[in-house]
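Remarks on the structure that follows.
Missing here: one protein chain of the complex. Every other protein chain is in place.
Here is subunit A:
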Amino acid sequence: MQVYPLIMNRLVMPAASRFTDLKIWDEYKAMMKSERLSLEQLRQMQLTKLRAIVRHAYENVPFYRQRFESIGLHPEDIKSLEDIERIPPTTKDDIMANFPEGITAEGMDRSRWKYVASSGTTRKIMGIHDFRKSTLNWAAGIRAHRLAGNHRMGMKWMEIPPHMCTTICGINDGPKGEKLSTKKLVELVKGGDFGGAGRHVYEGLYSMRHDLYKRVTLPSFGPEGTNIPESDIVSYLDSIRSYQPHLLEGLPLYLYTFAKYILDKGVPAPRVGVIKPFGGSLTPYMKQIIATAFGCEVYDTYGCSELGFMACDCPKHEGVHLFMDLYHVEVRHGDRAAAPGELGKFYVTDLENVAMPWIRYEIGDVGRYFEDDHGCGRRGIRLEVEGRVQDTLVNSQGKFFTSDEVFDFFHARKEIDNFQLTEKSSGRYELLCVPVEGEEIDREGIARDFREFFDPEANIKAYAVKTIKAEDGGKFRFIKAKGHDKL
């Protein structure tokens, strides 16, 4: 291992755990131990934590107390993991309509709570993490990096997040931490305020975390949309080449754009240890193209700003393993639990956030779960996240098509570089296509093949465009559907 990561992993983080209340390293170690538990042991742990969080929510959080009482549910009624189905789902509107005092625990010390928020503006969701939850989430991030791609703290890390419009709209408006000051630290210790000193170290490390992580951030594609000028792609690749990160993270579309360019133009790929797309759905086709172009492993992770890191890939790449010690995830098809491998909506329960419990949170993603042992050594259930609920199409026979499936269908066509499919009304679709350089859009072929793939009755019209614009927050929606509420 290189010297700096060695110092970080063997010295700095363990020392912080030992001498301050910043127990990231201890939590990380405990989490890594839980990865060796059997599925049964993990479920038992989930049940214990689930019962505790439900009791806590009932006793301390007005929203949940009212909700449980309205259906006559008492925490003691939760005797198995399946009993959670008796609790109505918590929607994003529920969260925001009660935020903050109605959805957070009463009577707790709020001095070290932090606001967290999803990116964007129109669909923004606010949350609160208490100090322990923040610590756990930090540890879970280290765990995800370690398990998916063997990235350790201190190894070079480059990211290209999706947030567009940071200068014009000021979307990145989150709180900024206090910088670490030796003078202040000495003053606090001299004054006997060891708790304050610990808190100051935490704030300082938090504000310095990018530097500590050797983490470099490149700007997003911005308002250009999917198809940025070639010179911009070259510039991104030069930056990556020059930094040589062990870990490269970015919006899947960005990484896919670089990969296509590398393959199409035959340019040498930058040296990268491992790639982790984030902030959007990574389809099997994209994953394959990115891995081929960069010549390295592509690992998937799953999580969101309001909850935290929830799951990560393993070397077998057959879905992401849920961090079952931290979260419970249900997959539901309509009003019943989905069977393993069956498509459904995700409902997430955060087993650790006592400041702001999230119980059966309707996160807005669709996918499948698998509980078989596929031999990687980790026994947490695997999730295949296949897109957003609102991006899921349903045909006239009631069959669902996830955005991943539709994405891979269109990207398999040789003339389509990028696309956006909008369901205008039932059975009528508008397809915007960015053609591959030198290719023409085959409108009739697209219509014929789409009817065969999706629905014989589908009426689709294709239009050639130069780029697909990003949504609020800089992310892309490639499918805009109407029928998802049936899922």
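Please note the rule applied: contacts are C-beta pairs under 8 Å (C-beta built on N, C-alpha and C of every residue); 3 or more make two chains touch, one makes a residue touch a chain; residues count from 1.
Here, contacts and distances are computed from a predicted model.
**Student:** What does the UniProt entry say the missing chain is called, choosing from "Metal-sulfur cluster biosynthetic enzyme", "Iron complex transport system ATP-binding protein", "Cysteine desulfurase" or "Beta-ketoacyl synthase-like N-terminal domain-containing protein"?
**Tutor:** Hidden chain, UniProt protein name: "Cysteine desulfurase".
**Student:** Can you say which of A:128, A:348 or A:465 touches the chain missing from this structure?
**Tutor:** Touches the omitted chain: A:128.
**Student:** Based on the whole complex, identify which of A:99, A:243, A:370 or A:453 touches the chain you can't see.
**Tutor:** Per the contact definition at the top, the residue touching the missing chain is A:99.
**Student:** With respect to the chain omitted from the figure, which of A:115, A:194 or A:463 is a touching residue?
**Tutor:** A:115
**Student:** Can you list where subunit A touches the absent chain?
**Tutor:** These residues touch the chain not displayed: 93, 96-101, 104, 110, 113-115, 117, 121, 124, 126, 128, 167-171, 173-175.
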